[in-house]
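Data first, discussion second: the structure below is written as structure tokens.
Yeah, one chain of the complex is gone here, protein chain that is, but the others are all in their spots.
Lettered A and B in written order, each chain numbered from 1.
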Amino acid sequence: MENTLQSVPQNWYLLLSSFLFCIGVMGVLFRRNAIIILMCVELMLNSVNLLLVSYSSYAGNNDGQVFVFFIMVVAAAEVAVGLALLVSIFRNIASTDIDVLSKLKW
Amino acid sequence: MNETLTDIFSIPVILIPLLPLLGFFVISLFGKQLKKSSGWLGSFTVIASFLCSLYIFLNLPAESSTTITISNWFYFKDIFIPIAFLIDSLTVTMLLVVTGVGALIHIYSIGYMHHDEGFSRFFSYLNLFIFFMLMLVMGSNYLIMFIGWEGVGLCSYLLIGFWFKNDAYNDAAKKAFIMNRIGDLGFLIGMFILLFHFGSLEYQNVFEKASLLGSGNFTLFAATLCLFIGAIGKSAQIPLYTWLPDAMAGPTPVSALIHAATMVTAGVYMIARSNILFALAPLTSTIILCVGIATAFFAAIIGLKQNDIKKVLAYSTVSQLGYMFAAIGVGAYKAAIFHVVTHAFFKALLFLGSGSVIHAMSGEQDIRKMGGLKKSLPITHFTFLIGTLAISGVPFFAGFFSKDEILASIYANQSLLLFTVLTITTVISAVYMFRLYFLTFLGDFRGTEDQKKHLHKSPATITVPLIILAILATLGGFLGMPEIFHAKHFLGDYLSSSITNNSANYASHYFEYGLILISIVVITIVIFSTYRFYVSKKNLPESDEIELNIFSKLVSNKFYVDEIYDKIFVRPLMLLSNLFLVLVDKLFIDLIVNLTGFLTVSSARVLRLIQSGNTGFYLFTMVICMVVLLLFQIFSII
Partner (left out) sequence: MNTLIYTACLGLFCMLAEIFNLRKWIIPTVVLGLAVIFSLNLNDWNHPSSHYNDMLRVDNFSVAFSGLALLICTFLFMLSSDFYRSEENQKHISDYMAILVFVLCGALMMVSFGNLVMLFLGIETLSISLYVMAGSNRNDLRSNEAGFKYFLLGAFTSGFLLFGIALIYGASNSFNLQDIYTYVSSNGNNISPLFIVGMLLMIFAMLFKISAAPFHFWAPDVYEGSPALVTAFMSTLVKIAAFAAFYRLISNCFLFTLQKAELILTVSCIATLFIGNLTALVQDNFKRLLAFSGISHAGYMLLAIISLQSNTDSVLFYYATGYALSSIAAFAVVIAVIGITNSEKINSLNGLGKKNPILATLLTMAMLSLAGIPPFAGFFGKYFIFSEALRNGYSYLVLIAIINSIIGVYYYLKPVMAMYGGAANQDEIKLPISYSLVLWTCVILSLLLGIFPDLFVTLL
């Protein structure tokens, strides 16, 4: 498996995950729907996962791959909490547009 | 420096100032709950302090001294200031006077202030005053003394303006405070000079290093002169004496405690404490002598024409303080301290007596409206009489010995002229005191019917302190009898360890005999003439409306000193400060301050808009900032 991963040069992984990461960031910045923003955050995290796995493979230690599991668990927990918060907001204002959420300011 | 002494005395020494301080805190915090018991609490703390002082007095050998360090306050470069108490015979003498007389006056106040709504506030101030006064006399360096010095000034201010709803009283309080500030500035400068030249404010270090300088050194002259200016303010000497008569606006116990017995003698104490410095500065001593005698004479003359019972006593206090400074001026420090002690007894007695009179007369202070109080106030009358005898220098009462000692030393050390002036002053003070006594207690009652009905004896809390003080005023003089009686000069011997520079010569025995004889004759003449004038002939001081001849007018208006000060100092200063107010403050400083404030607040108004509440905006700004910072950082590294 390591050989399969290493058949692609290391920097390409870096470029790919940076690219994915930027797509995630752009998504967060330019979308107003909270659920899509959540998905974009997931995309950011997953780009990191990809990067970690590739590094782990090139470095020859498993730390990075283990970390990926932690990130997945945390991301799952984060999404669960995020969706729960979203549900309670939706119950109150019947919208998932983050622009509506600007009562607290100044 | 005896290690064991320090051990034995550290606890009582710390307790002495601590107890009144605790009393102050407890009474001011829980005054409402304590109600009238705050009076007893306040008195108790001072009595306890007195007992501690007594313990030290009985156990500390007269020739030894000890320094008790509470904490090392601060170091600054090589200047080291500890919070430490110096306990020697001079301190112990002052401790006994302050706590003893203080305790009596506290007890007296319980009766005197009984109906006042500020009862517990009064006692908290009194306790605070005692605390600061104790700091003043106990401190082992000038800075601790200065703390006490300022503290008693503050308490004096608070207590003069105790009835703060009356504007005139507030003005009197401010006047006292401001005049004291002028003196305090002198003290402060004196302290700086000492610190600058000797690198220390500890008495011992300063004195040791000063002794090396020798007599007539200019530094010493400047330092002592500045310190003396401080004493002028605090002890109400010419030219800063005018606050003391006005200070009589405070409750009478305050006048007795602060403006007669203790605080005003702080200046005398301070100079006696630094006797080594002053003995090395003959020029300053001469100035002190002149100021003292002038004050004594001047104030006595004004006292002749005063009609307010407390004002007479106030001018008499100024005059008596003049005596003390005169004694200091000729180097008779022991005589000065002796007079401080006896003066504390009889002047406190007189003030408390006058308080008792005022109390009985429902607040009347004008002696023209009194008279004949002998019958209704027997104890007050008797004790007041003793006080009068003592202050007039009637032989064998307290004032006689101390006053004679001062007169004798002035005769022995200085010119006959000054001696004559001071002797005349003694006669004048006898005159105004007997005038006061006769007008108040003998003759017919001249008050209103209401007052006559209301006349009542004073409660035990008032009379007991009076009696105790009367005993002290009678016997106090035996602490220091002149040589001719072949008795020991207890106080003089006791003080010899702390006052080492008592440079005054003693007068010959013949002179002493002569002085006593003359005193007796003169006093008898004074008593008879004033009795004839005020009691037999029923002459009354003129009421305010009647035109007086120029001299009387001058005297009863106190030589217009207040008015002159107003014209010369107060008004030009006010003008100048108004000018500054308009030109510098309003135009310039206010503009800068307001502009800064305005700019700050308006920039805050703009800045808060960043916090728009929109999550999308937050995210966007964060990312932009991140990118910009990242790029800048990376470029700066490359």
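For this structure, a couple of remarks:
The criterion applied here is as follows: a contact is a pair of C-beta atoms (placed from the backbone, for glycine too) under 8 Å apart; a residue touches a chain by one contact, two chains touch by 3 or more.
None of the values given here were measured: they were computed from a predicted structure.
In the full complex, chain B touches the hidden chain at residues 600-601, 603-605, 607-608, 610-611, 613, 615, 618-619, 621-622, 625-626, 629-630, 632-634, 636-637. Residues of chain A that touch the chain left out of the display are 14, 17, 21, 24-25, 28, 34, 37-38, 41, 44-45, 47-48, 51-52, 55-56, 59, 61, 63-64, 66-67, 70-71, 74, 77-78, 81-82, 84-86, 88-89, 92-93, 98, 101-105.
To be clear about the criterion, only the chains that are shown with their structure count from here on.
Within the complex formed with chain A, the residues of chain B that make contact are 608-609, 611-616, 619-620, 623.
On the side of chain A, the complex with chain B involves touching residues 25, 28-29, 32, 98-99, 101-106.
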